[in-house]
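What follows is a short report on a single structure.
A single protein chain has been omitted from the complex, and every remaining protein chain is retained in its original position.
Our next item is subunit A:
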Amino acid sequence: MKNNIKQRRGFRFAPALVALVIGICAGGVYAAHAADAKGGDLGKLHASAGVACAMCHVDAKHPAPVPMEKCLGCHGDTRKLAEKTANVKPRNPHENRHYGTEADCNICHHQHKKSENFCLPCHQPFNFDVP
């Protein structure tokens, strides 16, 4: 037992180190996002429509993660959305076997980086243009 405690000590420094690394990464990620936003993605579209950062992120200086409910607050129920896209070919992207009509918007529609076609890696014929 005594031995165990001694062994533990050797690694107590780890949190400090980890915090440092996270600090650096976080800085980098933030910078990258800021650059992308200027590149004309959905985040920019929102901003140009008068949606201020804080309307999604609560506090612009310390942006909180955005839960999907925020999207729905303005854009409405995803079931309605699925009805609107029912005739999109080759299939309705908003109703599928994996999530029904409740896929998280953010799996495809990104705000601060390029949006992606989440279906594509598995279903190669589903070549949607994702705004």
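Basically, a contact is a pair of C-beta atoms (placed from the backbone, for glycine too) under 8 Å apart; a residue touches a chain by one contact, two chains touch by 3 or more; residues count from 1.
One rule holds in what follows: contacts and distances are computed from a predicted model.
Undergrad: UniProt name of the unshown chain, from "Cyclase", "ATP-binding cassette domain-containing protein", "L-lactate dehydrogenase complex protein LldE" or "Fumarate reductase"?
TA: "Fumarate reductase"
Undergrad: Could you tell me which of A:53, A:68, A:81 or A:130 touches the chain that is not displayed?
TA: A:68
Undergrad: Quickly run down the residues of subunit A that touch the omitted chain.
TA: 1, 3-4, 6-19, 65, 67-69, 90, 97-100, 102-103, 121-126
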